[in-house]
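A protein chain is absent from this complex, but the other protein chains hold their places.
As written, the chains take the letters A, B and C, and residue 1 is the first residue of each chain.
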Amino acid sequence: MSAVHSLWMEAAGANTASIPAPKIEYGQLSPMLIVFGTALAGVLVEAFLPRRARYGVQVALALSGLIASFAAVVVLAADGYGSTKSGLLAMGSVALDGPALFLQGVILLAAVVSVLMYAERRLDPRVEGVASDAFTAQGAATPGGEQERLATKAGFASTEVYPLTLFAVGGMLLFPAANDLLTMFVALEVFSLPLYLLCALARRRRLLSQEAAVKYFLLGSFASAFFLFGTALLYGYAGTVRLPEIRDVISGVAPSTPALANSTQNDALLLIGLAMLAVGLLFKVGAVPFHSWTPDVYQGAPTPVTGFMAAATKVAAFGALLRLFYVAFPGLRWDWRPVMWGVAILTMVVGAILAVTQQDVKRLLAYSSIAHAGFILTGVIATNRQGLGAVLFYLLSYSFVTLGAFAVVTLVRDSKGEATHLSSWAGLGRRSPLVAAVFALFLLAFAGIPLTSGFTGKFAVFQAAAAGGATPLVIVGVLSSAVAAFFYIRVIVLMFFSDPQPGGPAVAVPSVFTGTAIALGVLVTVGLGVLPQYFLDLASKASMFVG
Amino acid sequence: MSYLLTATCVVPAAGAILTAALPAGSTEARRRTTKLTALAVSAATLALAAVAAARFEPGGARYQLTESYSWIRSFGINFSLGVDGIGAVLVLLTAVLVPIVMLASWHDADPAPAPEGTFENRRRTQGFFALILAVEAMVIVSFLATDVFLFYVFFEAMLIPMYFLIGGFGDKAGGPEAARQRSYAAVKFLLYNLLGGLVMLAAVIGLYVIAQQQGQATFDLQSLTSAIADGKLVIDPTAERALFLGFFFAFAVKAPLWPLHTWLPNAMGESTAGTAVLITAVVDKVGTFAMLRFCLGLFPDASKFFAPAILVLSVIGIIYGALLAVGQKDIKRLIAYASISHFGFIIMGIFAMTSQGQSGATLYMVNHGISTAAWLLVAGFLISRRGSRLIADYGGVQKVAPVLAGTFLIGGLATLSLPGLAPFVSEFLVLVGTFSRYPVLGIIATFGIVLAALYALVLYQRTMTGPVKDGVRGMADLKVREIAVVAPLVALTVFLGVYPKPLTDLVNPAVNDTLSQVHRTDPAPAHPVAEPAGGEQK
Amino acid sequence: MNPVNYLYLAALLFTIGASGVLIRRNAIVLFMCVELMLNASNLALVTFSRLHGNLDGQIIAFFTMVVAAAEVVVGLAIIVSIFRTRHSASVDDSNLMKL
Partner (left out) sequence: MNSLIPLLVAAPLAGAALLLLGGRALDRFGHWLGTLAAALSFVFGLVLFFSMLGRSTDQRPVHVQLFSWVPVNGFQADVAFQLDQLSITFVLLITGVGTLIHLYSVGYMAHDERRRRFFGYLNLFLAAMLLLVLADNYLLLYVGWEGVGLASYLLIGFWQHKPSAATAAKKAFLVNRVGDVGLSIAIMLMFTDFGNFTYLGVFGAAGQASRSQLTAIGLMLLLAACGKSAQVPLQSWLGDAMEGPTPVSALIHAATMVTAGVYLITRSHAIFDLAPDAQTAVVCVGAVTLLFGAIVGCAKDDIKKALAGSTMSQIGYMILAAGLGPIGYVFAIMHLVTHGFFKAGLFLGAGSVMHGMDDEVNMRHYGGLRKYMPITFVTFGLGYLAIIGFPGLSGFFSKDKIIEAAFAKGGTEGWILGLVTLVGAAVTAFYMTRVMILTFFGEKRWQADDEGHQPHPHESPSTMTLPMIVLAFGSVFAGGLFAFNSSFLKWLEPITGHSEGNSPLSSLTVTLLTSACLLVGVALAYVVYGRSPVPVTPPVGSVLTRAARRDLLQDEFNHAVLVRPGSALAAALVYLDSKGLDGFVNGLAAAIGGISSRLRRVQNGYVRSYALSMFGGTLVLVATTLLMRSV
């Protein structure tokens, strides 16, 4: 006991002596700082501006903040960060390297597209003369109650969604860049909490929306608890939460306190901790068996939010997963790879098979996102540089296809709002060939048909996995792709070869916001399919972690 | 570097976009503009293909008129085109058939009885012809690609326009049930081929990874084959066999080889005659073509290892397809099963690995394309007149529409490989080529020609002869446009039956090269004739 | 007392929390169980901090508390709003979306 105490004292003494003044690299952290700053500004706008002005200001603010942040990312990248140099920021708790910058760029772009979808006010019919968007007039009001009606009539709008989203984006930017487990945990919570709220704010079908929020929240915090406990165990094992230091401890380069060897520093701590951290992250990427929230939340959340979640959350979570496995646990490859194999196989197979019988477009896309998580996991498991680059590229292509697909979902409407039941999509290709063709394009990209971004991504990931020795995964991936193709094609058949239902949904004409979102989706899908070299290079150059 | 081959691919592709973008509308004039545009584009493609074939020198390098542009550097993928003798004849086949198919399908994409203002009425024609051109472009790229990945991409991508052609434009007759059958057929087509393609994708990746590990990170076909030949790239036998099977599976689905054929009767049965021709005469040929070029070139040892098994499957396919054709009640399904039988011959010729077999198989691809197109298109004209695909609904057509019946008979005779018509030459070469190495299989396959006669003549007898049936009475004979469709096909069938030398001259060097890739020489005759009358040609 | 015992306690608390999540119906209780899991983690962190003789664990514990507080804010907001609608805090009532 006394030995422990003296150790503690010595350690403490050493620490106090060398505590430096916190040094913050504002320039290098600017992408996150800009987003957080804009979010705070958004809060102020909510507080001080009159209701009528808020919508315009918030949209402009959010877009400009995100674009400014993206510009900062570009400047940093142009400055050589991510390709030729990298750095540890904020006293080593944030990494500035290729994957971080690349994923931050993707997240910001996805966020821009999402905000465009948020800002759409032309799709919903005007309620009592007031233009309305996808969000409820007043989140606190009881669905269908008097208060809601009044709020709607008064032209209230939940413009809080913009700062909320910006906070979430800020957390997401931090998540893949987090270089220690604490930062990672905080980032996880920072982007999760706003998302829980955003899920509950749908204008239509508010019961579903609230249910989605509560499910997401409860399961999300449950998963966070696992993550945190995993953090604790790893801290117990290594005495540090810095990822590179954990790696050094594992590989024996930097032995931890020898006196603890018997009591704490044993592999059980390490392995259980690793597994629990993985649970937290796999929950976010929607891997089986931690996927069960995905369909319900995707279905219930307002569609723009679903799109944002599906795209940006996945990117951020995979970024963190990559960093965890590549920076902290490369030495444990032989322990986690078999387990991750199992998870990846399950994810691909279950996602694909469950999607086969879905009847709701949003749920279908949710299961599809699960299957895609499985494909991306095969790239993660490759544990080589190619795999890293492939995953980065896949995330880029996937996020735009997803956003585009959800943007199209917002367009197909009947009197009750979005018509998400598949049966009402019958014959869409005959009424609105262009919209159906665009959606078909996204579906084909999901299915991985050549000349779409989905194919290039899938090829890159599978190729890396095969090179990394995971051939069976590639074969399972290929077979589940075939099953997945089945349900994508089913939707296409429904749209083009079925007769339209009388009184079926109509396609609303979107404003420039959603139009831009969809156009961007198409552009990126085709562009990354036909001429992917530039972005492959970018991903490949970016695929080097710091630390 | 000439841009001829790129132009041959780009012209139909651009034409497809142009056709799709033509102003919508269902007026006769608008539709005619669309059709004429598409026809002009396909004619231009034919001209380019003809120039390319004419500039090909049979004695020269295996691949000529080569072009290469970097496409996806990260994976060593180039947009490389090159034409060899086999590719040249198949590109020509495609370029010849597409305008004919368009002409034959002139009214197939006219507005269907659909609600006013729907897609059918506004963009149906544009869509149909644009899709045909898109298929043409993709098929031509597949035939010209000298990069494995490039080939793969277009091999897969062509499924999409084909899918829409099958599912979107069926026979005019039939109500919801027909539409259901049609979309079933389209989905089946797509899923089968997609599965094949995905398995191939795994193999493509595997090949690349193995090549990469040995410092040959490229998809360039010639580099790969020469590296394999020189021993710079050594694939261990198990891996080679697995990769071979991955490639072969995709090609066997597309070709289609028994027992992976079941999508074909549905697809051909439910689509328009023109689409069915595209499927069986053009798109499916990519499968057999690819066996010859990729399976044999990249995996010579595995090809030899699996050849006996594949030959057995192909012989089963020959007999099985023919027997099923005999048992069909539906004209187009009958032709589809006949095609399955014919694909058995083609695959048999390829894997017999003799000059005769492979030259024969290549010629077979062309000849089957032409003759089946003739047969099928006339069948399509017939069906469009009566509105039924059932054989039992016809009888005595010969009496009311003799030209139609006559051309139908010629198509049937070509299908049963009547000597003097083109398919005979190729079928006999395939049989001889197989027989000289695998006599028993050769003999069994030979009995396929009896069954071919059976189904072809039974079909003719049931539909064209006998007393005139009620629904047939007053049926119009072929119109000028329809004769213009059939005449070139018949003329080609006869010409290539009498004088196939222009094609064999193109094909022979490429076949020699392929055989040397797999290290196979023809079995020598037991008692060679001292002084052959014809003179050996080397 | 051997600090390791605190670890056992932390594990026990964590398991109790997790079991609570699996067993209880009331959303608030469920949520409290999650909080219990977080606090179990805190206990573990602090214990490890003690064992390792560095302060990181304790600092993390502070962060966790803040996060937990934020979670309470968000979580209660959601639960309350759903309670208003349905007049029930049972999570088993929220199963409109399934399959």
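Heads up, the rule we're going with is that a residue touches a chain if its C-beta (ideal position, glycine included) is under 8 Å from a C-beta of that chain, and two chains touch if they have at least 3 such contacts.
The model shown is predicted, which means the values in this text are computed figures rather than measured ones.
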Exercise for the section: For the chain that is not shown, enumerate the shown chains it touches in the whole assembly. Expected result: A, B, C
Exercise for the section: Sort through B:G360, B:G411 or B:P488 and give me the one touching the missing partner chain. Expected result: B:G360
Completion exercise
Given A:F226, A:W425 or A:F496, the residue that touches the chain left out of view is A:F226
Practice task
Determine and list the chain A residues touching the chain excluded from the picture.
Solution key: 214-215, 218-219, 222-223, 226, 267-268, 271-272, 274-276, 278-279, 283, 288-290, 292-293, 295-296, 334-336, 338-339, 342-343, 350, 353-357, 483, 486
Practice task
Please give every residue of chain B in contact with the chain that is not shown.
Solution key: 188, 192, 259, 261-262, 320, 323-324, 326-328, 355-356, 359-360, 396, 398-399, 406, 413, 416, 418-420, 424-425, 428-429, 431-432, 435-436, 439, 442-443, 446-447, 449-450, 453-454, 457-458, 460-461, 464-468, 498-501, 504-505, 508, 511-512, 522-530, 532-538
Practice task
Go through chain C and note every residue touching the omitted chain.
Solution key: 18, 21-23, 25, 30, 91-92, 94-99
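In the analysis below, only the chains that are shown with their structure count from here on.
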Exercise for the section: Could you let me know which interface, A-B or A-C, is made of more C-beta pairs in contact? Expected result: A-C
Fill in the blank from the handout: When centres are defined as mean Cα positions, the distance from chain B to chain C in whole Å is 65
Problem - Distance from chain C to chain A - Cα centre to Cα centre, in angstrom - result: 24
Exercise for the section: Measure off the straight-line distance from the CA centroid of chain A to the CA centroid of chain B, and report it in whole Å. Expected result: 45
Completion exercise
Going by residue number, chain C touches two or more other chains at none
Problem - Complex contacts: residues of chain A adjacent to chain B - result: 389, 429-431, 433, 444, 447-451, 455-456, 458-460, 462-463, 466-467, 471, 474-475, 478-479, 481-482, 485-486, 489-490, 493, 496-500, 531-533, 536-537, 540
Practice task
Give every residue of chain A touching chain C within the complex, in rising order.
Solution key: 4, 7-12, 15, 139-140, 142-143, 182, 185-186, 189, 193, 196-197, 200, 206-208, 210-215, 217-218, 221-222, 224-226, 228-229, 231-233, 235-236, 239-241, 256-257, 260, 263-264, 295-296, 299-300
Practice task
Would you pull the chain C residues touching chain A in the complex into a rising list?
Solution key: 3-4, 7, 10, 14, 17-18, 21, 27, 30-31, 34, 37-38, 40-42, 44-45, 47-57, 59-60, 63-64, 67, 70-71, 74-75, 77-79, 81-82, 84-86, 91, 94-98
